[in-house]
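A single protein chain has been omitted; all remaining protein chains appear in their positions.
By letter and in written order, the chains are A, B and C; residue numbering begins at 1 in each of them.
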Amino acid sequence: MTAPGEKAHPEEAKLLQLLDADGRRVPDPELERWVEDVSTDQLGALYEDMAIARRIDVEATALQRQGELGLWPPLLGQEASQIGSARALREDDFVFSSYRENGVAYCRGVGFEDILRVWRGNSGSGWDPYSINMATPQIIIGAQTLHATGYALGCQQDGVDSAAIAYFGDGATSEGDVNEAMVFAASFQAPVIFFCQNNQWAISEPVGLQARRPIAGRAPGFGIPSLRVDGNDVLAVLAATRIALDRARSGGGPTFIEAVTYRVGPHTTSDDPTRYEDSNQREDWVRRDPLARVEAHLAAAGFFSDGFRDGVKAKADDAAARLRAGCHSLKDPEPMTVFEHVYSSPHPALERQRARYTQYLATIEGGNR
Amino acid sequence: MTAPGEKAHPEEAKLLQLLDADGRRVPDPELERWVEDVSTDQLGALYEDMAIARRIDVEATALQRQGELGLWPPLLGQEASQIGSARALREDDFVFSSYRENGVAYCRGVGFEDILRVWRGNSGSGWDPYSINMATPQIIIGAQTLHATGYALGCQQDGVDSAAIAYFGDGATSEGDVNEAMVFAASFQAPVIFFCQNNQWAISEPVGLQARRPIAGRAPGFGIPSLRVDGNDVLAVLAATRIALDRARSGGGPTFIEAVTYRVGPHTTSDDPTRYEDSNQREDWVRRDPLARVEAHLAAAGFFSDGFRDGVKAKADDAAARLRAGCHSLKDPEPMTVFEHVYSSPHPALERQRARYTQYLATIEGGNR
Amino acid sequence: MSTLTLSKAINSGLRRAMDDDPKVVLLGEDIGKLGGVFRVTDGLQKDFGAHRVIDTPLAEAGIIGTAVGLAYRGYRPVCEIQFDGFIYPGFDQIVSQVAKLHYRTRGAVKMPITIRVPFGGGIGAVEHHSESPEAYFAHTAGLRVISCSNPQDAHLMIRQAIACDDPVLFFEPKRRYWTKADVDESLALDSFPMGSARIAAAGTDATLVAYGPLVQTALDAATAAADEGISLEVIDLRSLSPIDFDTVEASVRRTGRLVVTHEAQQSFGIGAEIAASITERCFYHLEAAPERVTGFDVPYPPAKLEEHYLPDLDRILDAVDRVMGRPNSLSGQGL
Partner (left out) sequence: MSTLTLSKAINSGLRRAMDDDPKVVLLGEDIGKLGGVFRVTDGLQKDFGAHRVIDTPLAEAGIIGTAVGLAYRGYRPVCEIQFDGFIYPGFDQIVSQVAKLHYRTRGAVKMPITIRVPFGGGIGAVEHHSESPEAYFAHTAGLRVISCSNPQDAHLMIRQAIACDDPVLFFEPKRRYWTKADVDESLALDSFPMGSARIAAAGTDATLVAYGPLVQTALDAATAAADEGISLEVIDLRSLSPIDFDTVEASVRRTGRLVVTHEAQQSFGIGAEIAASITERCFYHLEAAPERVTGFDVPYPPAKLEEHYLPDLDRILDAVDRVMGRPNSLSGQGL
């Protein structure tokens, strides 16, 4: 059995990379042509996105600690994977994510209070999926990969060149659904991207328990080309996702991307990683921080001025403030909404329960009991 | 979409083979050392097994046509895959099969009437699994692959060198269970063999719909070595299975074998392949018959005498006769057995139903209604 | 008006739904060239193309999960599950996704998915081919569950299911696939509301509730009972979620007696809910405790034993005797 805590797949095929941990450009002719258009300015914008995503995440964690949220699943450390991939998408692409993709949701233009609605316990979804072309985050591990495949099949049938992207974790790759999604996607050549953030952990279980070989190696056997990319390198992730999208749009079918990254925070605010995590391992990964390397790169390019830094900080703080305000603005749901939207038209058994409970509440309030 | 009926994966990596369609030995130093001990005599025995398996199968099909069985799933064409693999097993290995592995059951020493019990509708299982170390055939596609993995885990924990083997079809590879079984088996390095008989069809669906790439190519991505073998070559199948067993017994973990063969008959006696099957395709495959090539080989070796042929025929006919006799000997189950073996100790709700039904039957028989 | 078998009536309903709405697509195993193992989709792939009648890889979660994605994209997928016993690998996608997405998204996303399930026994099949899993789905909020008993209803109900914006489990009584009857394909879709029960035979002495395959058995029982001077009112529920309790209640208020029959195991089955709800609604009208005539609490048995598992005319009449206070198999037994 794999010893928990071991670094998974370290010896394996190296990662696609464009920016190393110190912010130096790594040459990769295949990859870099996909991000030729990304100017220093635009790299700055990606940095800003990552900084805001991180700031939002930290703020939400604080809100949870302060009792404002029931739970929060931090994305700390995974900013490059999320921003790099989300920024490759078009508006008409559709995202099917897990619970951790709040950086992606941010890129899709989600309202700040909508990010928190679910975690505050106000509702089952934060936003109308069609308003930002992103489905409600999925909690059942892996289930969304099939939804993305079906949606992509719909795009294909509609004759449009939109794509679907499914986000999921390393742990999710063990679930039957994810494998069935690969079978279906390959069989129908659906324009879908399987974007796996391998953050090394499924709660307390190290990736080596789920997969003896690098995860990206699994897809080709299903007939799906795959890319294994440094998930802490926003440029490389952007490039990889563009490659996959281009393939999807041009009828080339699905692509699997493994973004190798690290969950620097706990699984959720309920988790206690000290029970299972080797702190040296975390330290190693913190040194490969996705923001720091862009910072270093921008600094070397003379772009990381005080003005830029302060501007980003101001925007991030503003986002955090709006998040907090959004949180406080959320009103508790009305009691009777518990009965709403179960069906799209009335269901007699439920209507009877609704009528009785209305009566019951009236009695309680009337002080009869 | 894959056009049904197309030959799947024809262009792919060639098959492991030791006897070609004309019965000529194909040199393969890697493979043949695993069957060095197989004398012409023993090849004759394998031929006999195949002939008997085929004869039993034909007889069972006839019994179904005569109304003695409710259903029968023919193995016609798959004799080499079944006999070659089953004859590699030790008695203390454990088989988890689908519904089609009656040739395997024969090798395990199943009683003739026990083969038919299920298909005559007498019971849910034909035999006591522990009597021949073979589980009751599985109808839920793919489910048995997990059972085999769990059983193998048990062998591992017990410190014995027995192995488990799971038989399943090409269609089964699309089910989540089969993929989860590979994940678990790889993770725990369980001594299990995944033996996939790719008979080109899942009822009416061609293998190309399930898999865009050769099935054997899927396992390595899970960290499981695989072999793609000519499933109509009994020697090659024997060798491949021995390789896998040796690995399992020596702590090397799971192996995946794809035995490429063809379902020459219908899916079951209820099926009508004329609705979907290209008869040229079947003809092609019939030319690669698993028995004919051994016959040719034995003939060339001067072993296929009239005496041998007649001896095999007599044994096969005898098996068929015993099968038929076994079928007729099966007594209809007693009505009240419908309540038996649901639980291992009494369950009050069921006991009440049993008591009432007993009373009811007595009343009916007493002519009260 | 044409004379159709129940399976052909569903086929013609599917065809009509596909003609009417290009967003209707069919997904399933062997539904294309083969036309399904029961031929319910016979000819549809030929006429509508492989992009609308889709043979899928062999994976039930895959079929349902893919349908969820298609529904997200505005399609109305109709999934075929080949046999009742093969629905369980898709259970998670049905219960956690299909059933809950409308609620989860506060109404923003619709899941107009129809899941067709040939169900029930009586065809002499091997294990997993004769089950009645309807209670699992009726107990799942967010799903609608219906079952047809005759060709005319089958034709209209499959179209109603597809037209419904909610997910619908459509249980097809497989042993009645070959039942023939006149079908008026021009009847309006709302000739009866989806979810409404049907008085299949009027009567006064006791109410006999059935659905799907046992409606015919119940009607036969009513005929036999009439010979003994007992007038049974047979109700064909047609819908299990919701159940049209108003119709059942009205009947029981008149008859004072209730017998429910289904093939599924008795405990925690559809019959329990009907007995409980009708007791609640008609407590002072009931002359006897409601009786259930059902499958036993055992896995569906092998073919040679199924006659002992399946409710039949005699077992139903025995229960009728019981609610009527007539001599019956349990008289004086205290069981």
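Basically, a contact is a pair of C-beta atoms (placed from the backbone, for glycine too) under 8 Å apart; a residue touches a chain by one contact, two chains touch by 3 or more.
Bear in mind the structure is a predicted one, so any value in this text is a computation, not a measurement.
Enquirer: Using the touch definition from the header, name the shown chains in contact with the chain that isn't displayed.
Expert: So, taking every chain into account, the missing one touches A, B, C.
Enquirer: Please pick, from C:25, C:68 or C:99, the residue that touches the omitted chain in the full complex.
Expert: Within the whole complex, the residue contacting the unshown chain is C:99.
Enquirer: Which one, A:20, A:205 or A:246, makes contact with the chain that was left out?
Expert: A:205
Enquirer: For the full complex, which residue in C:183, C:222 or C:270 touches the chain that was left out?
Expert: Candidates C:183, C:222 or C:270; residue touching the omitted chain: C:270.
Enquirer: Among A:17, A:85 or A:123, which residue is in contact with the omitted chain in the full complex?
Expert: Spelled out, the listed residue whose C-beta touches the missing chain is A:123.
Enquirer: Just the residue numbers, please: which parts of chain A touch the chain that's not shown?
Expert: Counting over the whole complex, chain A touches the hidden chain at residues 1, 4, 70-71, 99, 118-124, 139-141, 171-172, 174-177, 202-205, 209-210, 270, 275-276, 332-333, 335, 337-339, 342, 347, 349-350, 352-357, 359-360, 362-364, 368-369.
Enquirer: Kindly note down the residues of chain B that lie in touch with the hidden chain.
Expert: 94, 96, 123-125, 128-130, 135-136, 140, 143, 145-155, 157-158, 164, 176-177, 180-181, 183-184, 187, 340-345, 347-350
Enquirer: Hey, which chain C residues sit against the chain that's not shown?
Expert: Residues of chain C in touch with the missing chain: 61, 85, 88-89, 91-92, 95-96, 99-100, 103-104, 127-128, 135-136, 138-142, 241, 264-265, 267-273, 275-277, 279-280, 283, 286, 288-292, 296-299.
Simple rule for what comes next: only the chains that are shown with their structure count from here on.
Enquirer: Looking at CA centres, what chain is most distant from chain B?
Expert: Result for the farthest chain: A.
Enquirer: Could you state the distance in Å from the CA-based centre of chain B to that of chain C?
Expert: So the centroids are 36 Å from each other.
Enquirer: Quick one: chain A and chain C, Cα centre-to-centre, how many Å?
Expert: The answer is 41 Å.
Enquirer: Note the residues in chain C that touch 2 or more other chains, in rising order.
Expert: In chain C, residues 51, 56-57, 59, 61-62, 89 touch at least two other chains, as defined above.
Enquirer: Could you pull out the residues of chain A that touch at least 2 other chains?
Expert: 176-177, 180, 183, 187
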